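All protein chains but one are shown in place.
When the chains are written out, they are named A and B in that same order, and each has its own residue count from 1.
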Amino acid sequence: MRKFILNYLIPRIGQYLMVIFVGVTLTFIIPRLSPNDPVETQVSQMMMSGSHVSPEEIEHLREALTEMYGLSGSPWEQYLAFWGRLLRGDLGPSLSTFPTPVSTLLGRAMPWTFGLLLTAVLISWVIGNVLGAIASYHEGNPAIRLVDILSQAVRPIPYYIMALVLLVVFAYYIPIFPFSGAYPPGMHVELSWSFAMTVIRHSILPALSLILIGLGGWFIGMKSLTSNIISEDYVVYAENAGLRQNTILYQYVMRNALLPQITGLALQLGLIFSGALIMEVVFGYPGMGLLTLQAVMANDYTLIMGITLLSIVGVATSVLILDFIYPLFDPRVRHQ
Amino acid sequence: MTLLQVEDLRAYYRTEVYGISRSVRAVDGVSLVLNHNEIYGIAGESSCGKTTLIKVISGTIKPPLRVESGSVRYNFKAFDVDMLNIDEDDLRLNVRWKEISYVMQGSMSVLNPVRKIIRTFEDIVKTHQGLPDKKLFLEHTRTHVRTLGLPADVLNLYPHQLSGGMRQRVAIALATVFHPSLIIADEPTTALDVVVQRGVLHMLKAIQEQSANTVLLVTHDLAVHANVADRVGIMYAGRIVEEAPTRIIFNEPRHPYTQHLIQSLPVIGDKSPKASLSGAPPSLANPPSGCRFHPRCPMAMEICLTETPEMIRLTPQHRVACHLMTGARA
Partner (left out) sequence: MLTVIRDLLKYDGRFRVAFVFLLMIFSLAVLSVVSPHDPGATFKVPADVPPSLSRPFGTNSRGQDLFWWMAFAVRNSLLLGLVTAIVSRVIAIFVGLTSGYRGGTIDRVLMSINDSFVVLPVLPILILLSFLFQGRLNLMSLAIILGLFGWPWDARLIRAQVLSLKERAFTRTSVYSGASPFRTSMKEHFPFVLPIVFATTINNMLWAIGFEVTLSVLGLSDVTIPTIGTAIYWANQHQALVAGIWWWLGAPIIVAIVLFLGLYLLFSSLNEYIDPRTRLRRIGA
């Protein structure tokens, strides 16, 4: 057990911290590379809005903003202060909805994104893998071949285009599903059955776009994996031993093919997350994607920073969780 | 009565890709007979077709492999089987592992890496016999494994926790769970060091003596045959070129290829230089005309280039396929 912790868990946790470190540092450096000075932008915005402010008040404003943006002191001091605030969970106030803290806005939007992602990823991963495994055994089956061709056709299409196509077809031409939002504006957020139904109805299109593309990808990957594994020694041996095809499919082929798929999921989480963000923009879904768009439109510097940081931490943590789940499936890693 | 009759078997691999079709004639006219209660060895270089022959004999024929002609017939204790025409389910439930079991080449990786050894045993027993009493099954398996010289707690381990030699022996233990009439062992000792080799061969011999069944042992290593086999068949380029009891093969080889194989075996005290055969084993997709061995045969005659030699029976137990033998019948 101790060897396992040493050889597997510790490096994984180390990698996790490294990702967070690289991500946070990038998020710190990038704004400081920009030619725009957020303080000046803010100040000029205020001045242009026509309010009468005296020069001393502007100076005060400048100081306050500099402090708030964490731009006071040497770069190194700023960096440390940045980390300090981060660890305390203080992401600063949102500029467009002053003084609401960024964390509150994020807290409101995150559950939507998280829910959408979780359902979409789970459904597409599970179904895609099961179909892919079965596909290797029933290659001639016309239904399987259709899925195969569709998956190959859909795979390179960016999430955005797929969402648009679905939107045009299902909300415009055949108005089954609503255009946007997670619930009609003005509706009260509550824990009731009718609310849940409305949410589900609104979420179907965004979830569907994510699921369709994801499913295609996992299907293709699993199919090629299983056709490799089928020629592996232990599968041939099992067949020679006369085991039933179902047993071979589940216990021998899938159990082994799932391992790289779990790793694959961990590696793709970043991409899937990006896809979900776009999906939310297209469908007006009130998650982090839409929040990002609003932040960009409103020039809300701190909000964008907050979103970036949360995305990095969120994805990295999910990967870590997957890393912890993997040994449950692969005994070779457990007994290194 | 004999256990297995193979008559003029031809099995080819046909591939077609990007407009180029190839036909690899891996087994091109093989006839042999296996008796009950013997160890029969097949010797030959790599890609002489031995693995294909085994695949057909054990009924694992999958495209692009196709049987072109010939027959494979078994006479088991309770029933007969025509391997080439048997129903797939019948084969799976009644023949596989119960009458014929197959220990594959490179048994390092024949065990499912994500399952404990005992579970693999369970899978096999459950499929063929059902598992009504788990405790009884565990007892049985432990005894079986111990009889073969393996420690009983090997059952609770994962394959990657065992050494290569152990895995090989576990594979053999798995193959003998039902005491089948025919055990096919494909290169069981390759990639193992000599000490472990001895253990594996010991195990095979013990099993054969105990159950009085037949073992078909395929390996290029003549030393293994010398140790274990009762009869040996030499295979070259998809055909059997000579077959005789082990002693006779080693002391009186008749086919030039066999003679060369025997001559090149190192003998303690013999310091004479060994000549190697010129050329390389022929491509099975484009085999030489007539006798397949003629490009490399030091005694090739004109007839060897055009006519494929038939199997001639020199003595009731010794068969050779070589034009040199015509006229030298017993």
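Note that in this section a residue touches a chain if its C-beta (ideal position, glycine included) is under 8 Å from a C-beta of that chain, and two chains touch if they have at least 3 such contacts.
Because the structure is a prediction, the values reported are computed rather than measured.
Residue A:Ser311 is the one among A:Ser94, A:Thr226, A:Gln251 or A:Ser311 that touches the chain not shown. Only one of A:Ala64, A:Leu80 or A:Val165 touches the absent chain when the whole complex is considered: A:Val165.
Listed for chain B, the residues touching the missing chain in the whole complex are 15, 17-23, 285-286. Residues of chain A that touch the chain left out of view are 15, 18-19, 21-23, 26-27, 30-31, 33-36, 152-153, 155-161, 164-165, 168, 172, 266-267, 269-271, 273-274, 277-278, 281, 292-293, 296, 304-305, 307-308, 311-312, 315-316, 319.
Note that in this section only the chains that are shown with their structure count from here on.
Once the centre of each chain is set as its mean CA position, chain A and chain B turn out to be 54 Å apart.
The part of chain B that touches chain A in the complex is made up of residues 58, 60, 91-93, 95-98, 101-102, 104, 106-115, 123-124, 127-128, 158, 160-161, 171, 174.
The touching residues of chain A, when paired with chain B in their complex, are 232-234, 236-244, 247, 251-252, 255-256, 259, 329-332, 335.
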